[in-house]
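Taking it in order: structure first as structure tokens, then the write-up.
One chain of protein is taken out of this complex; the other chains stay put.
Showing chain A:
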Amino acid sequence: MSEVAEASVTMPAKRRVAQLAMLAFAVAIVMGAYANVGLAMGGAIPSGMLTYGLGLGALMLAAYLVLARFAPWADPLILPLVTLINGLGLVMIFRLSESPSTLPSAKLASPSTQLMWTFVGILMFSLTLIFLRDHRALQRLTYTAGAVGLILLISPLTPFLGQEINGARIWVGIPGVGQIQPAEFAKLALVVFFAGYLVAKRDVLALAGRRLLFIDLPRARDLGPVLITWGVSLGVLVMQKDLGSSLLLFGTFVAMLYIATQRSSWVIIGILLFVGGAIMAGMLFNHVQQRFNVYLNPGDPVLFDAVGGSAQLMQGLFAMGSGGILGTGLGQGHPELIPLAFSDFIFPATGEELGLTGLMALLMMYALLVERGLRTSVAARDPFSKLLAGGLSFLLAWQVFIIVGGVTNLIPLTGLVTPFMSQGGSALLSNWILIALLVRMSDAARKPPPQAIQNEGMTQVFQR
């Protein structure tokens, strides 16, 4: 695992100018998209474009300056990618709110709130970078993070505070502020916990037990942690009816377990446990069963007309079909016909107006972001950083897969936000903190190592 540092390590370039140029390009694309919406829908460049565009530009410049000062070696691609995705989300929400329709998707879209939350998100991003100078400090908070994560996760179940919206009890109402989705923050705390915990226990968990067909099974007594996480995930599913978070949490844990132990048996055990849990949930709960029926027969007329049936999913598919390869153009389709087009279904809404072309570009941006995160994980110098960066990156990829796969009927639909695009403060905030953590770790990983003092007796500087 350890390698002797070589004196002639090739120094990663900071590429700050390139980053600034890409950032400017991302903001320019978003401003162009705003203008496009305004021209298509009102025949004029929207009056708020300068506010939105310059606002976003100023925010990103501030984020860039913080990054340049406090994490100068960070991966130059991460911030511009997030800026562009976040900006496109803002444009889609703006576009939905401009629709003259009286449908809820048009009425409930609120670009000004989303811009405000983007501002708070970038503030959190900056504060994280400024105050968390060394992310390894988090390793000392392993069990605190675990406890905080668990408390956040179950907080919607507290009487009076917890609220049930659209059938899922995942909200906590805070008087004077509104509702927050604690699960969004819980996932960050839990990934920190998983990373710290697995670093400590990975050697034990990697011990081989019995061998069954080519696979080394872990020892039975080491099954504890995976069973507990499984239990918590099922608890979330049962008590809060939140399929998405449950799947997100468990999948991320299994992936991190695999990265920590290199044992594919954990992945197989994880999948088996998940399938077992899903079948059980399907038999016990009607809504899980119905989601599965909808997945298999989305076009079925009976399911289409049923309450909580396939109508929402089909509206998304209609939107994507109507958009076709090039899309209708921003402001020229009818994304407001899709229920929740501003949140869970923002992906098909984007697909209608930007077409297959736009969605491929969007998926490519997510993929790039995830791979830059994983690259950080590979380059990181200590196991905790590797696990944390790997876990956060996988979390992002897994979340995109679950929600985008769900709304495009690749997998059964479970509700989750589309990172950085969907309307909602909690998710935006937690994802910006996630990005700050990745940026912090990528800065640490790319920073040139302290010069080894060579030829000083037998002392050798080891690099982990």
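Going forward, contacts are C-beta pairs under 8 Å (C-beta built on N, C-alpha and C of every residue); 3 or more make two chains touch, one makes a residue touch a chain; residues count from 1.
One rule holds for everything that comes next: contacts and distances are computed from a predicted model.
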| item | value |
| --- | --- |
| Among "Ferritin", "Penicillin-binding protein A", "Phosphoribosylformylglycinamidine synthase subunit PurL" or "Glutathione transport system permease protein GsiC", UniProt-listed name of the chain not shown | "Penicillin-binding protein A" |
| Selected from A:96, A:281 or A:314 as touching the chain missing from the view | A:314 |
| Residue, one of A:291, A:386 or A:440, that touches the chain absent here | A:386 |
| Per the touch definition above, residue among A:337, A:413 or A:445 touching the missing chain | A:337 |
| Listed residues A:119, A:285 or A:304, member touching the removed chain | A:304 |
| Hidden partner chain, residues of chain A it touches | 1, 39, 100-103, 255, 258-260, 262, 299, 304, 314, 317-325, 333-334, 337, 351, 355-356, 359-360, 363-364, 366-367, 370-371, 374-375, 377-378, 383, 386-387, 390, 393-394, 397-398, 400-401, 404-405, 408-410 |
